[in-house]
Every structure is written in structure tokens, then in C-alpha cells.
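Here the complex is missing one protein chain, while the rest keep their positions.
This part shows chain A:
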Amino acid sequence: MPSPSPALTLRRRGGSPSRDTSSTDELTLKQQQQQQKEQLKTSRTAADLIADHPAIKPVTIPASQGTPSSSSSSSTQEGHPTGESSRTTTRTPTATTSSPSIASRIIHILLKPFYFLLFALLHLGHELVISTRTMKTLVQVFFLPHLFPIAPELVRIVRKDVGTDLVKKPTHLAVITQKSGITLTGEVDETEEDEWHARVAQLAQWSSAVGIKTLSIMRSTPLYPEDLEALQDRVNHTMKDFYKEEKRVPIALVRTLRPVEESLSLVFQQNNSQATIQRDLRLHGGRTFDLDIVILSPEDGHDRLAGNVRHLGKAALRQQISSEQITTSFLDTQLSADLTEPELLIILKDDLDLSNYPPWHIRLTEIYHHPDQAVIPVYTMFLQALHRYAKCEQRFGK
């Protein structure tokens, strides 16, 4: 709904009966004065305009600074904010001296096309810089296949590429993908969905090779439950393929987040000694696994936190908890029950957009992104992100 126009709010404020501090009485007077001046402005005579000229009347605020609010030249808007600035601690002697003079306004309107030209030039220059950077990336990518394969097919290749000198490796890797095959309206694009499944399987292969325990993937729309099984089959198949030279194929299990209602009971059941083992067992219904793949969607972000609040509220109504118990560690235990904190987040989108990834969990996450990611193979991004993570130093406030 449109916000009330400034003039309307002025009038309302002027007519309010419940003001009882003395400063506000002065304010309403000032506003009524301002209002009258605004009404009169439309019928200004030439004499008024001359009287207002900066050469004749004293100016308290230099005309060049004018008003900060945009380039609109309507008189009500220009009169109004300066009226507001007079309400702060010091008062300007008269209300009219603080509005920009007619002359500067005319100059501003005449200069507008030049400003627009400069605006266009700035953007053009910026685009040129971006394009050169993309060209440079393209050239670097072109020479990559001599160093790294675009998509390694075997575990030992990944292990060799990662190397043994990584000081620290993440235990939870999060990836935000561009889109999935399902649009917001529910239409399914089979090839894109298939590509997305393939991408997930690839990431699963590489993460298991490096030793990452949890891989969470954010997609733009929720995954249908029937597709979850298809995805699991795909992942199993590709893992077998990837590890065909090894003795043992790691097990990777795919899941989505469980409903919020289950998390609260876990907070009460937790006792720290067995916490991780119990958690692992619980997550996949008792099956052991090496890699835990979690598929997230935008509704797991803000909406999940809001759902959490609703759930806690209902629990409070049932006298299960009281509001004083809600501390940061309480919420942390509850929210981390289903999803741990990722140490490294790779964004496979053109813009650095957190896309509603569960906000609670990315408190200290290293966020890796390259604006030219469309031309860089995902494997290269993966390796570079790991190396960048290994080099970073986290000070935790100190």
C-alpha cells in the first residue's frame, strides 16, 4: 500500500490532540507555517522570487548541498525535508532560507542530461572492466585442461589434485546452485532437473574423495519427494563408478530437513557424550553412512526460523518450556539438530547471493564466489575454494 504522502502526514501531525510536550507544540507551529508556505508557493509573484534569490537574502546552508533526497524538483518535496531538518536540535532562523534557490534548481535541471551521460559512461567503463576480467578468466580456463581435468572420473585423480598439504579441510561443505529444473509455478524442465541431479552426484563424488562428512546443496525450489529416491539412485550409481578402482565404495545418503516439530524433543534428550553417534543414527533412520547429503530449498531459511518460533510458542502454551529458557545455546542446539554449520560455502551463481540459505548456520562460514563462475568449471571452483579455506585464519573476535 502507498505510504502516506509527506503533506498528509504533516497535516495529521499538526492536528494531533495527544501531543503534550512543549517542543512538539513548537513543531506543530513550525509545520503549520511550513504548510502555509507550501500553499503559497504555487502563487508566488515575481517579487517573491527576487526576494528569495541567494544574492539578496541571507543563506544559512550553502545552496550546492541542497537536499539529499534525489533529483526531484517538486516544491513540496523540497520544502518538506528542510522543514524536517529544522526540527532537530538547532533551529534555522527562517524556514525559507534553507530551501535551494531557484537558480540552482534551474541549473540542476539543465545539467541533468550531462549527469545522465556521465552515468552512462561510468557504467560503460565498469562493463569494460568486467569484460576484460572475464576475458582473462576465459584465457586461464582455456589452459586449464593441461593441469586439471574438467571432470575427474576416478578418486585418485581428485586426491592427487587436492594434494596432501591442505592444512584444514571442511567437514561440512555447502553449495548454492543456480536453479533447479522446477520453476516457481511448478513447471518441470526435465533437462535442467537432470543436469542438477548430475551436478549433485558430481559434488558428492568429489566431497567424499576429500573426506567431507556433510554436503548441503541449496536449490531454488523444493525437491519433490519422489525425486529424492531418483536422486539417491543416481548418487549410488555414480559413486560406484567413481570408486571402481578402490576396495570400498563409500555410502552417501540423501535427505531433506525434517519438520521443525521434531527438533524440540531432541534438545531435551541430548546428553553430550553420545550426541554425535545418536545424531548420525537418527538422521538416516539407523543406516550408517560416510557422506550425508542434505538438499535445502529457500523455505528452509527464514521460514524455518519463523516456524521454529511458532513451534516454541505452542510449546510455551503447553507449559513445556518457558521463554526465559530460550538462550542462544538453546536455539543453537535446536537448530543444529538437523543441520550443522558449514565451514565453507561455494556459490555457483553469477551474483554473490546467499539465497536464503539457513541464516543461523552461516555465522562463520567462508563464502567462496567468483563473478565469472559461468565460465569456470565447477571442479576448478571446488579446488580453489578448498585451497582458499585452508589458507584462511579465523580469529573468532580476538
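Worth a mention:
What we mean here is this: a residue touches a chain if its C-beta (ideal position, glycine included) is under 8 Å from a C-beta of that chain, and two chains touch if they have at least 3 such contacts; residues count from 1.
Note that in this section contacts and distances are computed from a predicted model.
One subunit of the complex is not drawn; among "Proteasome subunit beta", "UDP-arabinopyranose mutase 5", "NADH-ubiquinone oxidoreductase chain 6" or "Alkyl transferase", its UniProt record names it "Alkyl transferase". Across the entire complex, the residue among A:A230, A:L354 or A:A390 in touch with the chain not shown is A:L354.
Checked against the hidden chain, the listed residues A:S101, A:S263 or A:N308 yield one contact partner: A:N308. Taking the complete complex into account, residues 1, 3, 6, 9, 12-13, 15-18, 20-21, 61, 64-65, 68-71, 80-81, 84-85, 87-90, 111, 115-116, 118-119, 122-123, 126, 129, 184, 298-299, 301-303, 305-306, 308-310, 312-314, 316-317, 322-324, 326-328, 331-332, 351-357, 359-360, 362-368, 388, 392, 394, 396-398 of chain A touch the chain not shown.
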